[in-house]
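All protein chains of the complex are present and in place, except for one that has been dropped.
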Amino acid sequence: MNKVQIDEILNKVNGIKITHKRKTRIRVDVDADSLPTLLELIKGRASYIHLSAITCVDWIADNQFELVYHVWSYEEKCLISAHTRIDRGSEKNPAKYISVYDLFKPADFFERDIFEMYGVTFIGSPRMEKFILTEWNGVPPMLKDFDAEAYVQETFKWTDYNPDWLQELTDQGGGIAVKPEDIRTAGNTHNMSTHRERDKAKAAAVKANDKMQGWKQ
Amino acid sequence: MKKELKIKQKERTNPLAHVFDDFIRFCQSKSLFMLHYCTGCGAIELPPAMTSRFDMERLGIQPMVTPRQADILLITGYVSIKTLKRVILTYEQMQSPKYVIGICSCTVNGGMYWQSYATAKKLNEYMPVDVYIAGCMPRPEAVMAGLQRLKDNIRNDKKEHKGSAWKDYFKRYDYYLGNQQALFGEDWQTPTDIIAEAKLYGLETEETYGKHTKLLEKHQTPLLPQEMRIK
Partner (left out) sequence: MRPENYQAVKLGDSNEYEIFIGPNHPGIEGNYAFRLMLDGDIVVSGKADAGYLHRGFEKLMEGRLWIQNLAIVPRICVPDPAPMEVAYSMAVEEIMGIEAPIRAQWIRTMQLELSRVAAHLFTFGGHAATTGMYTPMFWGVADRDLVLDLFEDFTGGRVYSIYNIPGGVRRELPPEFLQKLSNLLDYLESRQNDYDNLLFTNQVFVERAKGCGALTQSQALELSVTGPNLRACGLAYDVRRDDPYLVYDELEFDIPRQKHGDAYSRILVRRDELFQSIRILRQIIERLPSIKGKIRTPIPNPLSWNVRKGEAYARVESSKGELAYYVVSDGGDKPYRVHVRGPSSMHAVQTLEFLAKGARLEDVAQIMFSLDACPPEVDR
């Protein structure tokens, strides 16, 4: 099956956008309503029978979830990534989507994973229950508005480890001398309020660049 | 420094008691059974350490499959919260004297998973740890050196008091239980009655009890004899 033939099959779906990225990768963007139709079509007509993965991406700025279905064909030796966007929902009214379990059995695992990590309910999936996070009571952890670092600082008392030998090293200028945050913020110095901070960040950036010179080669 | 906790010790009348103690410690350090709980990546360096190349049996250490007959509990790597519950259950099932070895940096302070919401950071908040073997992951030689250190600690326990960390769990049970409850919720219960065991070993101190053990009692129903019936 060549490029024209697969395009012909894909174009039967309304509002589809096809991008041929390279020989073995096709990116397809469809509406949430027509995605199951598309999967059924390429499974039945073009032998795309292997569901490689379902990925969920949280686009919090757009208030949307992006679901990506990666389907591989053993005969065509090509991978179609079908992208679709659904509404992100809210805490009271979580996001919902249709399960593709009756088309692809492995969807059971991936949909359950997304249910746990993002809180998207898949209607028709056989096991919408906790699997990995059975001991977790908080919000779905993969959501962008869940701050893992703040949660860790709150829950665990691990940062109190500050032995004398580390203090001595830091006093001598050793230890963690240049922090990655300093270098990153050095790039946009206009954000900084005081001259002192700016100078400090610049000095850190110079120091880091010196360290990196040998590394680049 | 931790303050020294007072134990109400029974009087020892046998004049040879200390000689026996020394002999028992010597024998103990020469034959240790090890339960390795594969909590994380460090478990991959144990097969080389156990099999013919590095050969742990030279040190008198053998793997054991059940916690009831094991002396050492090896925690091999990061401990996720789901695993930590099982680790504590396993630890409490073991018979005293028992020793815990934390392998990999993740058991020391969280290691490279310090940001992770799913792993417990410091193992010695939840159970007393005898030896830490840092490294990501420690080589089999390091594992062997750690085990050798444990053996020496057990042997020289009379002088240095490094080989009896397990007593700390009974002496300061309230502290450990408090950390466990902070993580698992107030109604956290284990099948083992630690306070009764502390009484049995004569290791109860004023820090064995506290507000956390009170909470434990609140959720606990008294243990009644089971009715046995044969059909």
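List of remarks:
Should a chain be cited, it is by its letter among A and B, assigned in written order, with residues numbered from 1 in that chain.
Criterion: a residue touches a chain if its C-beta (ideal position, glycine included) is under 8 Å from a C-beta of that chain, and two chains touch if they have at least 3 such contacts.
Model, not experiment: these values are computed from the prediction.
All shown chains touched by the missing chain in the whole complex, by label: A, B.
The set of chain B residues touching the chain not shown comprises 35, 37-41, 43-45, 47-48, 51-53, 65, 67, 78, 80, 82-83, 86, 90, 112-113, 115-119, 136-137, 139, 189-191, 220-221, 223-224. For chain A, the list of residues touching the undisplayed chain reads 24-25, 49-53, 55, 57-58, 68, 70, 74, 77, 79, 81, 104-106, 108-109, 117, 131-135, 141-142, 148-149, 180, 183-184, 186-187, 208-209, 212, 215-216.
Keep in mind that, in the parts below, only the chains that are shown with their structure count from here on.
Mean C-alpha positions place chain A and chain B at a centre distance of 39 Å. Residues 81-82, 85, 109-110, 114-118, 120-122, 125, 182-184 of chain B are the ones touching chain A in the complex.
On the side of chain A, the complex with chain B involves touching residues 133-136, 138, 141, 146, 148-149, 151-152, 155-158, 161.
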